[in-house]
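All protein chains but one are shown in place.
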Amino acid sequence: MNSFGDHWVYTSFGESHSAAIGGVLDGVPAGMRIDFAMIRDALNRRAGRLSTAQLTNSVAHQQRSSLTAQLTNSAAVSPRAVREADEVEWLSGVIGANGEAAKDCSELITLGTPIAFLIRNRDARPEDYEALKHSFRQGHADFTYQAKYGVRDYRGGGRASARETAARVVAGNIAAQHLAQQGIHIQARLIRVGDETRPEHFDELIARYRAEGDSIGGIIACEVTGLPIGLGEPIFDKLQAHLAFAILSINACKGFDYGSGFEGVSQPGSVANQHSGGLLGGITDGTPLTFRCVFKPTPTTPKSLAQLQKEQLNAQMENAQMANGKIVNRSDTCIAVRAVPVVEAMTALVLADFVM
Amino acid sequence: MNSFGDHWVYTSFGESHSAAIGGVLDGVPAGMRIDFAMIRDALNRRAGRLSTAQLTNSVAHQQRSSLTAQLTNSAAVSPRAVREADEVEWLSGVIGANGEAAKDCSELITLGTPIAFLIRNRDARPEDYEALKHSFRQGHADFTYQAKYGVRDYRGGGRASARETAARVVAGNIAAQHLAQQGIHIQARLIRVGDETRPEHFDELIARYRAEGDSIGGIIACEVTGLPIGLGEPIFDKLQAHLAFAILSINACKGFDYGSGFEGVSQPGSVANQHSGGLLGGITDGTPLTFRCVFKPTPTTPKSLAQLQKEQLNAQMENAQMANGKIVNRSDTCIAVRAVPVVEAMTALVLADFVM
Amino acid sequence: MNSFGDHWVYTSFGESHSAAIGGVLDGVPAGMRIDFAMIRDALNRRAGRLSTAQLTNSVAHQQRSSLTAQLTNSAAVSPRAVREADEVEWLSGVIGANGEAAKDCSELITLGTPIAFLIRNRDARPEDYEALKHSFRQGHADFTYQAKYGVRDYRGGGRASARETAARVVAGNIAAQHLAQQGIHIQARLIRVGDETRPEHFDELIARYRAEGDSIGGIIACEVTGLPIGLGEPIFDKLQAHLAFAILSINACKGFDYGSGFEGVSQPGSVANQHSGGLLGGITDGTPLTFRCVFKPTPTTPKSLAQLQKEQLNAQMENAQMANGKIVNRSDTCIAVRAVPVVEAMTALVLADFVM
Partner (left out) sequence: MNSFGDHWVYTSFGESHSAAIGGVLDGVPAGMRIDFAMIRDALNRRAGRLSTAQLTNSVAHQQRSSLTAQLTNSAAVSPRAVREADEVEWLSGVIGANGEAAKDCSELITLGTPIAFLIRNRDARPEDYEALKHSFRQGHADFTYQAKYGVRDYRGGGRASARETAARVVAGNIAAQHLAQQGIHIQARLIRVGDETRPEHFDELIARYRAEGDSIGGIIACEVTGLPIGLGEPIFDKLQAHLAFAILSINACKGFDYGSGFEGVSQPGSVANQHSGGLLGGITDGTPLTFRCVFKPTPTTPKSLAQLQKEQLNAQMENAQMANGKIVNRSDTCIAVRAVPVVEAMTALVLADFVM
């Protein structure tokens, strides 16, 4: 239910109002080195702490790390926002390279035992529950949760929060580092916002929708290089099936295709550019693996919220600002922007499972 | 590896050259009635035994059953082809309504124990192995199987045969009947062939590609009505994730989306026609569930095969004709045609698993 | 529910009144050679086709094979009994060493795909169901099945038949051959019948109980040699836990211990003969693995049945004789005798799973 994978197993926990969110990652081999700066970089991208261009262009990790450092130190970011950055606390499964406790290290070494970690939530106040109690946001899971779990859903529903994806990013980044150490590299990027396909115009378009109090969808492309031939299983456990499962489990994702995908329907079988997407019969063929996925616009826009009662809206907007700072608001106009590191994380979890 | 599902578990076996293909379906409750004519109907659709119009239009089951009967009795179909129809042999888990052996019944009753069944293969001859030994068909799994399993793949590779989907159709149809008895109905249909979206023009277009020795892709839409609110789980086990996993496990499927899907990327969040596809937060919301999937063109076309050695081509074409009769050749020009009952079968397996 | 194992997965099917019992064995590597004579030997031991001495002494396989041949050809065994021998039909996953169909071979080669096999049941007659319908045998699962599954249990209950263990023996023997090819050997033997621990007195004691229309329990010891150091996992998946799970799943088994076991309770920690049983912390330590298990007496004895209505008793006795011939009756007095190859089979399935 809250676990993912067979050999590299990630178990997730935490609600938006609980003491913490976090996870347990089981199956990681002993002796692997984990660079914590790379995890922080992925968390910052998920938190919308960089501009879209910074987030989506193929800037190297080193460059992004330095941007992150600037941002974190910038006077333009309130101390509150800095404090809110997702701090990972390591509970087990790792030690420092010199045997010191995990919390004091920038590089960790795995022990081969389950890696448990948490990210503390800010203090939850009982009145927060009340605010959520009477709201069914359009296009959100509020309604289905209420129907499925009954009266208590306004608290349990905290599980549906996008915040849960922060823990996925931590676990997935450990998997990505494991893969990178074997020469396998995962790179996702935003390739379309609305009808716009030129990256250099994305920010402008998103700003326009935001100014109108509206939101817009996006498409992410992901490429994986360095995969060995032979990953995947013939019948049900085709690699594309597991990738689709992983990607469609991300909030707001509405579709997945690979290789020639949906667009390939127009091309006859004899045409050369039918490309495999790196998979034949469910198994990697040694060429780069390529897939796409689509994210719907945020359903809760100021425009759509206009009909909801005023005070509730204000509370929500204030929460959003408190949580994320100004930059985030733009990202939330197009949630595909912040989904990029989550797509990479889920891809890494699937591939690490198969590589084991 | 060869099992699918958690509570309604389907285990598949058989190669194209083994004594039989078949499956074991575990988790089916005791006392359920199975109408064998409905299974036969689905198998005939998968075998391409009806015209595209008959296969893809929303004709009722009764009507199709009568078409099947006509076809089977028709003088135009050679006795050989009739003999080749997939005959299901029931090994366990079912008895006749009056306690008689399963083989003598048109209606079976489940015992609550694993339902095992098989479909015999025609006699395999050692020389068949030789023919496959030296062939790497373009765009097929031959290459990846060879790389993954080594020299023996030309025999084990029989597992990749589309024939395996016949057993999925049997298991899936039992699931579909179980769902139908609870008011849940699954209906897939071909909505696009190449760039053509008018069903009444599909046959003509497919015939044109076939005449040219070429092939073409297609898109299938599937709708499920009658689902209770609350199926699906919040985090990883979202219903759409499991459906994508199931559909992407079908040979030649290249993509899956639901609700507004890939096309929704152009629509701002405020637009009313953003539709949920029956799912919010991974959980059914009581509206019809709708998804689409795309199938690539057959990669092995006469046109693409021209460069392969002559005798090999002849053998393959002869095999194809022997196996399926003339009708099938058209279907194979657009494999999406025959995939329709397989999409329904996999959808039924997923939903039966969640309904349990 | 009807599957066993994680990487070497055995799925079981069949009722005592269905067309067949059988199984699907998934995860067996490609290219393994299977000696069918060894499977037949294990099936004969399970069927009680040898004397207790022959069954339980450490006679080599070759010797037993020759005994089996004598027995099968012996005039003392009715043609009917010979016909009843469990004939395995191979459906998939294996071919002959020279590419011929599996049914014609004494040695099979695996393809790396699921190995499906069946053993046909004799024709079931509807009146058999009636006989079972009104009987609750003391100490049998009849009562619990009725309570769990409802009215239909007298048919589904066929699943509880000891006949199901024949399919376990087939699957387990394939696993045992795989292990033997890696130098791992499993040997179970009967070490106690009632209070008797001298093997050469077992037959006499069993004969005495049989003459009295009574039954008696037994203890089986199993030793595995050649195991590599390091099999087993530290916390829940300790090797002894998986072995206990496997052995306790055999009908009539009431207990499992390993190493010093229950008898070790009297020995202080300082005493040298505290032996590990080949496992420390759940992981093999390179010394022979040793465990014991206990089987209760057959609960349905002529003595205990005396109080049941006469005609039912007669029908059951006749069935038992038809099914197994005279030799079996002695075995059924002490079901531990026939459980020996089943213990070996389940042990092999567990170990093959861990070796993978």
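As written, the chains take the letters A, B and C, and residue 1 is the first residue of each chain.
The rule is short, and it goes like this: a residue touches a chain if its C-beta (ideal position, glycine included) is under 8 Å from a C-beta of that chain, and two chains touch if they have at least 3 such contacts.
Bear in mind that the values here come from a model prediction, so they are computed numbers and not experimental data.
Touched by the hidden chain within the whole complex are the displayed chains A, C. From the set A:21, A:141 or A:205, the residue in touch with the chain omitted from the display is A:21, counting the whole complex.
For the options C:176, C:216 or C:337, the residue in contact with the chain missing from this view is C:216.
The omitted chain makes contact with chain A at the following residues, 1-3, 9, 11-15, 17-22, 24, 26-27, 30-31, 89-93, 95, 98-103, 111-116, 118, 123-124, 126, 129, 149-150, 152, 155-156, 158-159.
Although one chain is not shown, part of chain C still touches it, namely residues 1-4, 12, 139-141, 143-145, 147-148, 159-160, 164, 192, 194-195, 209, 213-219, 229-230, 232-238, 240-249, 251, 254-262, 264-270, 274, 276-277, 279-286, 294, 296-299, 301, 303-304.
The rule is short, and it goes like this: only the chains that are shown with their structure count from here on.
Rounded to a whole number, the gap between the C-alpha centres of chain A and chain C is 50 angstrom. The residues of chain C never reach two or more other chains; the list is empty.
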